[in-house]
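One protein chain is absent from this view; the other protein chains keep their places.
Each chain gets a letter, A and B, in the order it is written, and its residues are counted from 1.
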Amino acid sequence: MGVHPRALDYAESFPNHVIPDESELTCGTKIEPGKSYGFFTDTTLCIGCKACEVACKEWNGLPADHLGLTGNSYDNTGDLGANTWRHVAFVEKIGSGGDRAQEMKPFQSNWLMMSDVCKHCANAPCLEACPTGSIFRTEFDTVVVQQDICNGCGYCVPACPFGVVELSLEDGKAHKCTLCYDRLKGGLEPACAKACPTDSIQFGEINELFERAGKRVEDLHEKGATDAYLYGAPDTPGATGGLKHLNAFFLLTDRPEVYNLPVAPTRASDRVRPSFLTGLAAMAGLTLAAAALMSSGRERGR
Amino acid sequence: MPSLGATYGRGAATLAQWDLANSDFILVMGSNMAENHPIAFRFVMHAKEKGATVVHADPRFTRTSALADIHAPLRAGTDIAFLGGIIRYILENDLWFKEYAMEYTNIATIISPDYQGPDELDGVFSGWDEDSKSYVLDSWQYEGMKVPSSLAEHHATTTESFDETSKSTSEGPPPQDRTLQHPNCVYQIMKRHYARYTPEMVERVTGCRADTFLKVCEAMTRNSGRDRTGAICYAVGWTHHSTGVQMIRGAGIIQALLGNVGRPGGGVLALRGHTSIQGSTDIPTLYDMLPGYLQQPHAYRKHKDFDQYLETEQTPTGWWHNFPKYAVSLLKAWYGDHAAKSNGFGYEWLPKIVGDHSQLPMTMAMRDGVIRGMFFLGQNPAIGGSNSKLVQAGLAKLDWMVVRDCADTETASFWKDGHLVRDGDMRPEDIGTEVFLMPGSLAGEKDGTFTNTHRLLQWHDKVVDGPGESQSELWFIYHLGLRLKDLYAGSEKERDKPMLNLTWTYPEMGPDRDPSAEAVLKEINGYTWADRKQLTGISDIKDDGSTACGCWIYSGVFPQDDHNQSRSRRADGPEGPGTHLGWGFAWPENRRTLCNRASADPEGKPWSEKKRLIWWDEENESWTGHDSVDFPKDKAPGFDPDWSSHPTGMDALDGRSPYIMIADGKAALFAPSGMKDGPLPAHYEPLESPVHNAVYPRQSNPVAKRWEEPDNQLAKPGDPRFPYAFTTYRLTEHHSGGTPTRSVPVTAELQPEGFAEIPTELARELGIGNTDWIVISTLRGEIETRALVTDRMQPFRLAEGRVVHQVGMPWHFGWKGYATGDVANVLTSVVGDPNTSMHENKALVCNVRPGRLTRGAPTRGDG
Partner (left out) sequence: MKRIRSRSLSDRIGSFVRDWSVPRQIAGQSSATKAAESSLSRGLRPRLEEADTVGTNICPYCAVGCSQLMYAKNGRVIHVEGDPRSPINQGTLCPKGAATLGLMTMPDRLDKVLYRAPHSDQWEEKPMDWAMDRIAHLTKRTRDETFVHKLPDGTIVNHTLGVGSLGGATLDNEENYLIKKLFSGGLGMVWIENQARV
């Protein structure tokens, strides 16, 4: 197991600058605008450590927002939200009332753990629902809410089939995972994927990830984990209801609903229909007023 | 870690964590590796990708179990029964790696005819003295020969002077029967000793089904031999027992039998819990050792003066024959020009210990008023100490105490909102302890080295200042030393000489007069006294006073004035050998795998191409390979000592002796010395157990340390008032006593509250719902917490259909910070392993009832 050969170019104890294209060292991917990037979350490698949750909050300056024992296995985070952009779900399947499982399928089994995140859908319902253009598709093919435009109308919230987007109680605007937009611009792997101890969260160019994931499923099947499948890759569960694919997709070993994922997510355009040009003038007026109110409210709040 | 020391010669992990990626089999036992060492577990996952089998043997189904191929559940404290079962399986089925074990272990060695095992003596070994509750270990010796221990911690109890008779190791090789037929050769003794550890017995004792157990044995033995290696990873799940050292010995024996030690992907990895806990053993802030595993002088041993001390501690054969060089150079580093041959290099100024001064008796000594002043330097015993109420009672007896930490701790504030006050036993005005709480700097706010779990010293830079008045411990201790030197200046008293003569000159930097950590590391590395030239390594250390060296095993870390190897950041790339010799410094001499001579066969050739590490280069007559060689570089595989010359030191070891720190160079399957509780691991129940010992008539470790007093009582075996087994552990989201995570919002919210895990069946029986409040009690106290009802905990079916439920509780919680909860260690007791004085917080008994405590009311209920 060697480190990336380029690591030796920065062997000073005080490098005193960001390592250029650090993502090459951490995940073998050089990040370039114009290409599509995403996450492949392989649950069979997840140890449920929640490093992704912490790395995300530390990088994005998100506050702790929940201090209570849920009793739901080791999940005290609950769900994704305005201040929680990574959430590790825990599902216990050890067997009850008698013998517990002792010999197990290779890799993760019997206690399922999955780090959930915004799916950065190929044709994102939240983006389609956003009347202000606040939600946009970046040069990395990721979906980002721009809070300096967002007016807090909340149309994106029901539009998301995964329940990812949430309006913040603090500023009233929509917030969610940005796939570390700022880091991508600086050649850095997203914080969660970089931190992940066992590479359960893999960041990379999306087509490479699809290919890698496909091979992983085959490999797992050969090793006896025959229930492994992809969720959100093209032509797999999760990429349904008009969603071409998810830029953050998953390898699962049980039904989607076990992980609290929709069995067949659908695009919101059938459910919510604002989109741009719909009530344009009214929206613009509302938006200006809301932006002004929210911003001044924020100032007063300091 | 005396167990690995007694078995392999050095008390430390034998392999680097990254080397696990080369393993074909990994047993994680006594460790919840994925949770407590997630980044180390990364290499387990790499091994798995390559096809390795991973087994987790543990009382609980944890995040480690979820990633394993087999989870072997066993009742807490029964690990020796399980490991003994594996040893029996290996021997009975003749699955040991013969070419390795015949040459590199003492399997063929003949033991004294006086030796008898616990199967013959009702559960004790020969040499047992009921009055002193200790063993005389003459009968454990090699026939006609006394073998000195390679452990500083160990004192042999023998009927005759040990240091004299042990010279016999210079007279000839240990007596052997290479046909293994001699009834008292180690092989035959082990076969007899482990005969009763059948799969059925394993099931009756541990609760692990025999078929599951056999699958573990099968996977383990399948992955040993020339082409395959396996590793065992353990942590405090083994050490925190009254038989903890012998559990690790069990692992040591298995790995030596299977020929895994010293080879790529093989060995025993101790996973340690604090960032520099290995370093704090190497340079011990421990009572019984001086830096580099030298014995702290003892008033009741033959340590009267320096000559006697050296004579006692210097082993005639093996590497420890160099002992005087290291002792002299340490004294030179401490007392400088005042240390001369004429005054025994100032040996007399070193304090002599008079008994066990470890944390458990320290707790008692505080409570009894013997200790009047205490320094707590980054440790929080109100949370982490066994029998927390007793600990807090001890704090209240002190005249003064200094707590240095990055935040207020439960220990620092015990007088304000601790148990004494909360339970109504004392008011703050009744507590006379003078308390100083001082802000400590964290890594990144100071520079220096940490030694990680695989002996790797890594320098960390000072990047920023600590907040406010925070200072490093280096600053604190240096400036305290300067003040004390001032206070003692001019004293003519004999007793003040050590303080006056102590060398205490370090370059200062910056407005706060920070002492230079590099200068201290240079002293640790060692230099020539006359011209202050850095020593290049261990071989430069002298016994004539010409060199000063603060810790001989670290020599080589700072080999030149401008070369700090611990700060080297040059790891191997993808094409490199993967031993990363350019990243940091591993003691000794940058060796990444200990005893790596064993990676080659007796002739010096790699066992196989796949498992190459070092080998004998015929042409250059030298050992070479991918690692720094842990063997004399030019000692040929075929070398045999010339016994007619009474060889000493390394000259007495042949070219097939990879375990150079052991007096005969062979791994000690049978440990003739070094262990206080037996030469072979034997199963005893924890001091508190819900059941009687099914293996021997002796219930518990006869040598275990007990301090049974009214505030530290133990339940009798099978006490119906405390029917459940109880264990404590850590969570991935928190760290130890909790200060560094419970006070940090992003980690606090992940496990925001204390809880205890109870099996579904027990919850149903007691009418407890998930997240309900429960009260857990032991004879030491009771606490309230929330129940996490889960199938991950399971009932154990033991002998005679007996079902034992087990309750588990993380011990991180306390009343400070954002994530709070009752202190699990209120329940635990002050008891200890005989070798280490380590507590037994992993296995005790308790009762559970639904409901809450009434605070301030007198203790009620069963406890």
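The criterion applied here is as follows: a residue touches a chain if its C-beta (ideal position, glycine included) is under 8 Å from a C-beta of that chain, and two chains touch if they have at least 3 such contacts.
All values derive from a computational prediction rather than experimental measurement.
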**Q.** Option from B:98, B:569 or B:716 whose C-beta touches the chain left out
**A.** B:569
Q: Taking the full complex into account, find the residue in A:147, A:240 or A:260 that is in contact with the omitted chain.
A: A:147
Q. From the list B:216, B:744 or B:776, which touches the chain that is not on show?
A. B:744
Q) Taking the entire complex into account, which one of B:337, B:430, B:634 or B:765 touches the absent chain? A) B:430
Q | Residue of B:415, B:615, B:659 or B:755 touching the missing chain in the full complex | A | B:415
Q | Interface with the undisplayed chain - residues on chain A | A | 1-4, 7, 10-11, 13-19, 22, 25-26, 49-51, 53-55, 58-59, 61, 127, 132-139, 144, 146-149, 171, 181-183, 185-186, 188-189, 191, 194-197, 199, 276-277, 280, 284, 287-288, 291-292, 295-296, 298-299, 302
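Convention: only the chains that are shown with their structure count from here on.
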Q. If you average the CA atoms of chain A and of chain B, how far apart do the two points sit, in angstrom?
A. 41
Q.
Touching residues of chain B toward chain A in the complex: what are they?
A. 18, 21, 34-35, 38-39, 41-43, 45-46, 48, 61, 63-73, 209, 212, 215, 459, 461, 567-576, 578, 731-733, 745-753, 755, 760-761, 770-771, 786, 788-792, 794, 818-819
Q | chain B partner contacts - residues on chain A that touch it in the complex | A | 1-5, 7-8, 11-14, 45, 47-51, 53-54, 57-58, 63-71, 73-74, 76-77, 92, 94-97, 100-104, 106-113, 197-199
